[in-house]
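== subunit A ==
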Amino acid sequence: MNSPQQRFLEFSHLSMSFPKGDGTVSKVVVDFDLTVAKGEFVCLIGHSGCGKSTVLSVLAGLVNATEGGAIVDGREVTEPGIDRGIVFQQPNLLPWLSAFDNVMMAVNAAFQKLSRKDRSLKAIHFLTLVGLQDAMTKKSGELSAGMRQRVGIARAFALDPKVLLLDEPFGMLDSLTRFELQQVLLDLWATDKKTAFMVTHDVDEALFLADRVVMMTSGPGAKVGKIVEVPFGRPRDRVGIMEHPEYYAYRDTLIDFLNSQEHGKAA
Partner candidate 1 sequence: MSALELRGVSKSYGSGEHATQVLRNINLKVEKGDFVAIVGYSGAGKTTLMSIIAGLCKADRGDVLLNDKAMKGPGPDRGLVFQNYSLLPWLSAFDNIMLAVNQVFKDWTLEQKTAQVEKFLAMVKLKDAAKKKPHELSGGMRQRVSVARALATNPEMLLMDEPLGALDALTRATLQDEIEKIWRVNRTTAVLITNDVDEGILLADRIIPLSAGPGATLGPEFRIDIPRPRDRKAMVHDLEFRSIRNKVIGYLLGPGARKKPGKPDAPMVLATQAEEVLA
Partner candidate 2 sequence: MDFKRVKDRVWMLVLPFIGFAVILGLWSLVASTFAQNLPSPMKTWEVSKPYIVEPFAKRGELDQGILRFTWYSLVLVAKGYALALILGTPLGFLIGRSKLFARGLDPVIQLLRPVSPLAWLPLGLVLFQKSQPAALFTIAVCSMWPTVLNTALGVRAIPKDYINVARMLQLSPFQTFYKVLLPAALPYMFTGFRLSLGIAWLVIVAVEMLTGSPGVGGFLWQEYNSLIYEHILLCIVTIGLVGLLLDRGMKLLEDRLRPAEVR
């Protein structure tokens, strides 16, 4: 259970506190502990404001934890790096560049040793895998929100990172586009099974994507509440999952936990 592969990604006693205006301290996250094996897809769910995005930000290297921290492949995370590819809720593509150029920025950063032609092929490869083979030359203003997020996903994968981080990537999209993109993400992930850590508040999404669903308690002092192993085999498709006899039982478990956290009660 403790081989390096099993502890590929690790959160160790992660705590995050912020000083409040009146001199006291707000403890958002306290003692968050979690290990993730290499190639595992883990979803972290919890209520808005519980601190799950904070945990992801520490892993991304965008903020430093007050205590403890995150470790990736044996190395402590102190700052952002291309070994961790992030898909944000808003892809924030550079609007004067085409989809292709936006992805190229990532490829250029991660594959400096390759020739220009090989790097272009890589960018085209990922854009094709997210279904944008016909829209590569379009600028972000010409793309729909769903298509922009596909570029965001392609860009993160194009870094060939050690860990893939996703921060509620589909939160801004309508439910049908969300279903679509979840499948796109899953199919792309299945090509090389990167270790993935995703934050979401959508229970169906977590069950569809993850190997394990980690439920976070509500703040203040949020930590790992309950962990659920998702029993569905792979490859997965949305309808097949929903027809699984246990799907709604698992769904209820997650929802019940979230409801119990709604009023700050302990799990």
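The definition used in the following text is that contacts are C-beta pairs under 8 Å (C-beta built on N, C-alpha and C of every residue); 3 or more make two chains touch, one makes a residue touch a chain; residues count from 1.
Selection criteria: all candidates are chains of the complex that A comes from, given by their letters.
None of these values were measured; they are calculated from a predicted model.
Comparing candidates 1 or 2 against subunit A, the one that touches it in this complex is 1. Those residues of subunit A that touch candidate 1 in the shared complex are 98, 100, 116-117, 120-121, 124-125, 128-131, 133, 136-137, 144, 146, 174-177, 179-180, 183-184, 187, 237-239, 242-243, 248, 251-252.
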